[in-house]
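I have a structure here, written as structure tokens, and I will follow up with some questions on it.
Every protein chain except one is present and positioned as in the full complex.
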Amino acid sequence: MLISDIKSRPVYERLSVDASGRRHLVLSDAPRPLADVIDGAEAAQAPLAYWYVASTSAVDGKPSAAPDAAGEASNYAPHETRAFRAIPHVMDRLSHRLARESVGLRLYVIGEEGFVWDVVRLAREAGMEESECRTAHAGSLRRKVFCVHCKTITHNVTTSLATCEGCGASLVVRDHFSRGLSAFMGVQADAEVPGELPPVEEMFP
Amino acid sequence: MTIQFKPDETFRDDFSYANSDAAVLRFPFPFPEDAYMYSVNIEPHVPGGPSPAFDNPFDVDEHYVAECRERAKVLEQDPSRCKVLPHMMAAEWDTLELIMESFATSYPEHFTLTREGTAWTWENRPLGIRDSFIFGDASTLPLPPFEYITRQAQGDFTLQDQRDDNLFIDGGMVTTQADWSLDFDVGMSFHQWHGPVPLAHQKGVFDRALKFLLRLQYGAPVRRLNWTLTVNPRLDTSPENYPQWGPDRTTLTPENIAGTLHLRVELQSLFRLPRSNAILFGIRCYLCSIEDLARVEIWGKRLHRVLRDLHPEIADYKGTTRYRDMAVAWLSRFDDGAELPVGTAPRQTSLPPKR
Partner (left out) sequence: MSQPTVALRVTAAVPLSPLLKGFTFEPADGGRVAPSGPGAHLRLFLKPGDRVHKNAYSLISNPEDRSHASIIVRRTADSKGGSAFLHEGVREGDVIEAGLPANLFPVARTARRHLMVSGGIGVTPFLAYIAAFEAAGTPWELHHFCRADEAGVFEALLAPYPASRIHIHAGPVFGGLDEVLARQPLGTHFYTCGPAVMMDAALELARALGWPRARLHSESFGGAGEGGMPFIAVLRRSNLEIAVGAETTLLDAIEAAGVDAPCLCRGGACGQCLTEVAEGEPEHRDHFLDAEERASGRVIMTCVSRARTARLVLEL
């Protein structure tokens, strides 16, 4: 049932600034130097903001023009850098901004797959087009898995088989990916012969 | 001609579904040649061809009432089998208009559509339905227009929105599917929702099919056939209920395979919808046991050859791995190896008695 090379699975490339944008917003789910995240930020002709998740209550999401996130010296001068306490914190701030934005914005998202596609979905719901959002993967490959039988999403799956947190089924993780759910499809592995399971492999570290 | 419906046959539990001899002879057999591989096998959906199943835009047969009842059972358990995104309302009305007009024209003895401006009355006598409503005003129908009419039709339907040179599966009624999930796939682009199909991507089949479909015109629908195998005459082989039907695959024996294993053919039709510019995709499912198929001489021989020589990846994708050899062994008794004509017509007008 596990079929590789499935076209619904996203293909990621390194981020680069889309010169046609009038405003740029870069989002990262971890503190990363901006130069590591995206090419062309230095030469960007339009305002660029960099928002990242610091995973600490010590930050407050306030804009600063200070050098970038990891505290390294940088020649880049984004117009704005903000550090957020957690992913929900940045998502909340993002929906507020998108509601006031106008056509011309470009969004760049980097992080784990679940974060990336949650942001893209939020952007789509705010009226953005897919071509206005660029995505890149960084960090763990762990997956969210949607149980096709009971509709529960099981988080942080790193193995080829996962136990559904909803119905307890042993799910084989298909490579079929839904951008709407930010999740891969999980299908019961032993439906034909209960108990007959393939070996569990660490697949998505 | 009045169709003799078989309202009480079932597609679950005791599986009382069966084809009459006439239904076997009109089966849309999908293999014109001895070998099978994916291709863009699209042709104009015009009346005529090797099977009477092609004679109307939407085919209604002896299983109509029973299939509508089966659909209602699935929806009662799992309403997410019917989903339409909000921007598809014009396509919902397009679908209702197309199916009602087609049914009333093709089968006037069973369906009647009366129109006075936008005041419509729809009569579906086989299902005992009579409703008056205002076309374009969803509040005057007991259900949303797409769900209302596709509950009264055989086969699955999906709605594709066309934008940005792509098609997006933005709605559907999917209760008789061959192992794909509307709830998971809804909103996906053309290549995304076809993602799990092996080999066809590499062959460029989907690139060419998409390019063709983007140009599909109102008034010029097209069709193609697809197929798989299903154990028992079960319509709902959804991934959702795989724990319920998966074990069927282990129940086959050389003694019961002929009556239990069914060739499942999808008559897929594609219509450009005029008001919404969306595309309606009809996936009409026909089931026939390999025992009945082998009563048509050239079908028995050809099915044997196709299954025997099937590409392993396709065989695996279609879920046949556990029983393909057994099916090939049973069918081999009919195949003398003689050369067969190209085409799918049965080339006989009656069937020998069952063995």
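Letters A and B mark the chains as written, and numbering starts fresh at 1 in each.
Everything below uses one rule, namely that a residue touches a chain if its C-beta (ideal position, glycine included) is under 8 Å from a C-beta of that chain, and two chains touch if they have at least 3 such contacts.
Computed from a prediction, not measured in an experiment: that's the story for all the values here.
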item: For the chain not depicted, the shown chains it touches; value: A, B
item: Chain not shown: contacting residue from A:S16, A:S131 or A:N156; value: A:S131
item: Touch criterion as defined above, residue of B:T2, B:S139, B:Q217 or B:T253 at the omitted chain; value: B:Q217
item: Residue among B:E9, B:E147 or B:D161 touching the omitted chain; value: B:D161
item: Candidates B:F15, B:Y38 or B:F135 - the one touching the absent chain; value: B:F135
item: For chain A, residues in touch with the removed chain; value: 20-23, 46, 98, 101-106, 126-132
item: Chain B, residues in touch with the chain not shown (by the definition above); value: 44, 87-88, 90, 94, 97, 117-118, 135-136, 161-164, 211, 214-215, 217-220, 274-278
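Keep in mind that, in the parts below, only the chains that are shown with their structure count from here on.
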item: Chain A-chain B separation of Cα centroids, rounded to whole Å; value: 37
item: Sites on chain B touched by chain A in the complex; value: 80, 164, 181, 183-188, 191-196, 198, 201, 206, 239-243, 246-247, 249-250, 317, 322
item: Residues on chain A engaged by chain B in the complex (per definition of touch); value: 3, 5-9, 129-131, 146, 148-149, 151, 169, 174-181, 185, 187-188, 191-194
